[in-house]
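Once you've had a glance at the structure underneath, I'll fire off some questions.
A single protein chain has been omitted; all remaining protein chains appear in their positions.
Chain lettering (A and B) follows the sequence in which the chains are written, and residue indices restart at 1 in each chain.
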Amino acid sequence: MEQFILGRLTWSSLPHEWFTLGGTVAFATILIGLTIFLTRVKRWKWLWNEWLTSTDPKKIGIMYIIIAFLMFLRGGLDVVMIWLQQTIGTTSSPGYLGATHGYLSADHFQQIFTAHGDIMVFFVTMGFLFGLINLIVPLQIGARDLAFPFLNSLGFWLYFAGVVLINMFFVLGGEFAAAGWLAVAPLSELQFNPGVGVDYWIWSLQVSGLGTLIGGINFVVTILKMRAPGMSLMRMPMFTWASLMGMILVISIFPILAMTMILLTLDRYLGMHFFTLDNGGNAMMYWNLIWMWGHPEVYVLIIPVFGIYSEIVSTFAQKKIFGYTSLVVAVGAITLLSFSVWLHHFFTMGAGADVNAFFGIMTMWIAIPTGVQIINWLFTMFRGKIIFKSPIYWFFGFVSTFTFGGMAGLLMALPPVDFQVHNSLFLVAHFHTMIVGGALFGIFAGFTYWFPKVFGFKLHERIGKYAFWTWLVGFFLSFVPLYILGMMGAVRRMDTYSPSLGWQQLFTVSLIGACVIMCAVGLQILQLVVSIIQRKQNRDLTGDPWNGRSLEWATASPPPFYNFAVIPQVHSRDAFWEMKNPKGISSSEVAKQKKTSIKYEDIELPKNTPMGIYLSGFIFLFGLAMVWHAWLFAIIGLVGAICCVILRTFDEHTEYVLTAAEVEQIEKKLRAKS
Amino acid sequence: MIHHQNHQEAITNDKTIFGFWVYLMTDLLMFGVLFATYSVLHGNIFNGPSGKEIFDLPFALTETIILLTSSFTAGLAIWALRNNNKNQVLLWFGITFLLGLSFLVLELTEFHKLVLEGDSWRRSAFLSSYFSLVSTHGLHITAGLFWMLISLIKVKSQGITPGLARKLTLLSLFWHFLDIVWIFIFTVVYLMGAI
Partner (left out) sequence: MNNENLTNINKTESKKILQSYITGFILSIILTLVPYILVMDHLLTPLVLVGVILVFAFVQLAVQLLFFLHIRQESKPRLNLVIFLLFFGTILVVVVASVWIMQHLNYNMSLVQFNNVMNYGEGF
């Protein structure tokens, strides 16, 4: 009976190692602190009504970014622990704490780098990007909301449930997965990992993956069906194009991940034999399937970021983007090609020369549309007048790092080269260059660029520049040693390296780089704090602080909850630029047009709803119960989730009407402020 | 006012039906992965039976014809919906429900027989991929039947509202899609298994 209720959860599972407990204490402190704070300022109801149950993509976007940032700190802490271990740990001489293997056991080290990878990819980068797309794309296409507001809320809460699940280890203990960020089979099978670790991995990613898929469908339908009148596909801003392509990629690949994880789950829970070592299982098929998802996934991380750079380069060079059509074609080409290269992740698994050659060639092809993009950005800047503010700094940081790492990637596209550096630190340096130098810098760029629009005041410019330079220096200090070490033969995922190899100095340089990056993150946090303190001086009163070109800058900062009082009519690309500088009309005409009264209409908006929270809560319970084999709670979770879905379908009153008069009042107040 | 409402309904119909279609495509891809896995692993019979030994082709044909007919009757139900004929909607979806239920029962008896013989999903990679592919389809059918039941209750009580018309359209898309997947299960698993 106890087994049916609690499964394999026992007293001895609970957290008991010193660093696990450190995490438990940290989380508990944050939660308790938050609870006390909210009670003190009496903001519980406000939080529930204004934020948690909201279907407004602007609010949901901010919630995504806050959670992504918190997970960024967690993932960053994992990095520091990894770096410390690799610098301190040596196989033959006593380490810093007297232990010969550094301060972490091999098993714990594996859990930490596994957690680091999953958190950074799924919960930080994807979270940031989903938040940004939620915030900006509806504004850019002149829409009021996404196509399916309830599903937007549900998608966020499923993401949040995944975040909690992956951190549940600090609450209920057990262990985390120690099989790498993709839980390679057969290591992740019951034979080698019977504990709860891999199950935590499976269920946290399944739950958040469901949210990702729902969000992807939502974004695709929104961009294709809800653009303002006159905005044809070829008049969309580049960030919207990039988001569309990225989300098409999401919906085309997450089913593969979901099903592959289901197959692994079936092996672990029902004794099936897809990837086991016996009864005909074929573990190589796991790697094939998971990389079919995994490679396009990294393009999901970078394609929207390319869109961010397009916007920033165009705005800060004060020129329309060069080669719009070729950019669209290039992004489309990258999206399509990303489906044809996945085998380069396992050249060495033994598919043979024919297969390897095909995938090697396809991998090299992808560099071409990427190069087209960079050339277009450079030509946009040519003969432009560049305004040197922090967003464009991040772009320059991206160009210098990404091309560097991209060439490392091109090198590895050649199977013979890859045979030398596969799973070495060279590979680790390459993909971190892509994700940090590419995606993360882009996220920082987008964050800095659109911050005034979302929050109504600008970020402190000087601290921002310091943060950028610190990041850039830290980045090169951290990763250039890894390229060198990889070339010299250092294998990845090792907790100790023999000092006789003479590599300790390079590891130490890398550790110094990590510390510099920590300072950079500290500066970013400082920038945020200072900006919030000084927000009154830095208010964005015009809604257009950078002299932007696309429709999001046509609204107030922050925009009213309905985005546009009147849906704009679009006549060309760079719709807002055209509104500011209409051709063939004199400026007096423009002023006259502005003065004539605007005809307001009733607006239908979706209501807030707690159903997303409840549904995700039941699914979270199901996932957690499945991890621990607590079948009673699994059944409760599943049945509860199904009931929530059925209940929701009976809800006929999901929208409310904002009358024209109310809209006019709000607009009047906004105009009075500026 | 009515014109505005009709316009709003048209927009909602358009984006909801398109969104559901996109979801169906992602579901199709999940089946694609199962088909890929089956194609790769169907030869790994270990010490167990192969497809030839356990598949009963006339039985599979019966299941196929039943499901195909149910897809047809679902189509007739939508035809009735388009003609705003509440009673015919109930009739044809009712028949679809019964045919779907028969399909499910037949499939379960087939599974039951295999498990009793000792040829369950634990026996070999081939059996694992067979059971998971066919069961995933069966689970979708089950979900569809539940959906159908609840929809019929709603039709009986509220009649055909615009929202319900939209949801019944989605249900029919789902049901047709399940028959399409079954065509490939019949071909790739049963027919090819017998060659």
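Heads up, the rule we're going with is that a contact is a pair of C-beta atoms (placed from the backbone, for glycine too) under 8 Å apart; a residue touches a chain by one contact, two chains touch by 3 or more.
The structure displayed is predicted, hence computed values, not measured ones.
**Q** I'd like to know which visible chains would be in contact with the absent chain if the whole complex were considered.
**A** Hidden chain, whole complex, touched shown chains: A, B.
**Q** Hey, which of B:54, B:106 or B:192 is the one touching the hidden chain?
**A** B:192
**Q** Please pick, from A:147, A:244 or A:292, the residue that touches the omitted chain in the full complex.
**A** A:292
**Q** What does the interface between subunit B and the hidden chain look like in terms of residue numbers?
**A** 6, 10, 13-14, 17-18, 21-22, 25-26, 28-29, 32-33, 35-37, 39-40, 57, 61, 64-65, 68-69, 71-72, 75-76, 78-79, 81-84, 160, 162, 165-166, 169, 173, 176, 179-180, 183-184, 186-188, 191-192, 194-195
**Q** Identify the residues of subunit A touching the omitted chain, counting contacts across the whole complex.
**A** Against the missing chain, subunit A presents residues 224, 248, 252, 256, 282, 284-285, 288-289, 292, 339-340, 343, 349-355.
To be clear about the criterion, only the chains that are shown with their structure count from here on.
**Q** Quick check: how many Å separate the C-alpha centres of subunit A and subunit B?
**A** 35
**Q** Which stretch or stretches of subunit A touch subunit B in the complex?
**A** Counting only subunit A, the residues touching subunit B are 147-148, 213, 217-218, 220-221, 224-226, 251-252, 254-256, 258-260, 262-263, 266-267, 270-274, 278-282, 285, 289, 604, 646, 649, 652.
**Q** Spell out the part of subunit B that touches subunit A in their complex, as residue ranges.
**A** 8, 14-16, 18-19, 22-23, 25-27, 29-30, 32-34, 36-37, 40-41, 44-46, 121-126, 128-129, 131-132, 150, 163, 167
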